[in-house]
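What follows is a structure written as structure tokens; I'll ask about it next.
Let's turn to chain A:
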Amino acid sequence: MFDWLMENSGTVFVSAIVAGILAVAIHRVYRDATRGKNSCGGNCSCCRR
Partner candidate 1 sequence: MHTLKDVPCGATARVRGISGTGALRRRIMDMGIVKGVDIHVRKLAPLGDPLEVTVRGYELSLRKGDAALIEVE
Partner candidate 2 sequence: MSRTVTIALAGNPNSGKTTLFNALTGLNQHVGNWPGVTVEKKEGRLKPNLKPGEAAGDDVVIVDLPGVYSLSPHSPEEVVADRYLADERPDVIINIVDATNLERNLYLTGQLAELGLPMIIAVNMMDVARARGDKLETEKLALELGCTVAEMSAITGEGVQNAVSRAHSAAQDKNADGKKLPAPPRFGLDIEQSLTRICDAAGLNDLPKHKRRRAAVRLFERNAAATRELRLVPDKQAKIEEIIKNCETAMDDDSESLITASRYARIEEIVGKCWVPAGRGRLSVSDRIDRVVTNRWLALPIFALVIFFVYYVSITSLGALATDWANDGVFGEGWHLAGIGTSQYELAVENFNPESGGEKPEPADYGIWVPGIPVLLGDMLKALNCAEWLQGLVIDGITAGVGAVLGFVPQMLILFLFLAFMESCGYMARVAFIMDRLFRRFGLSGKSFIPLLVGTGCGVPGVMASRTIESERERRITVMTTTFIPCSAKLPILALIAGALFDGAWWVAPSAYFVGVASIVCSGVILKKTRLFAGDITPFVMELPAYHWPTAGALLRSMWERGWSFIKKAGTIILLATVFVWFTSHFGWSEDGFGMVEMTESILAVAGSSISWIFAPLGWGSWQATVAAITGLIAKENVVGTFGVLFGFAEVTEDGQEVWSALGAHFTALGAYSFLMFNMLCAPCFAAMGAIKREMNSVGWFWTAIGYQCGFAYVASLCFYQFGLVFSSGRLVPGTVIAAAALGLFLWLLFRPVKTAGGLASSAQSA
């Protein structure tokens, strides 16, 4: 099993990075959704009055 890990180290390494990025993305989206997400800029200060 260790051999397999060594052989595919590149793949594993990159997969880990990609998985990490995706996890952060999912977490961010989840956080925004529960906070009543606003996808524009600067919160609701952009809706005048």
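Inclusion criterion for the candidates: all candidates are chains of the complex that A comes from, given by their letters.
Following the convention adopted for this analysis, a contact is a pair of C-beta atoms (placed from the backbone, for glycine too) under 8 Å apart; a residue touches a chain by one contact, two chains touch by 3 or more; residues count from 1.
Just so it is clear, the structure is predicted and the values come from calculations on it, not from any experiment.
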Practice prompt. Would you mind pointing out which option among 1 or 2 touches chain A in this complex?
Written response: 2
Worksheet item: Any idea which chain A residues touch candidate 2 in the complex?
Response: 8-11, 13-15, 18, 21-22, 25-26, 28-29, 32, 36-49
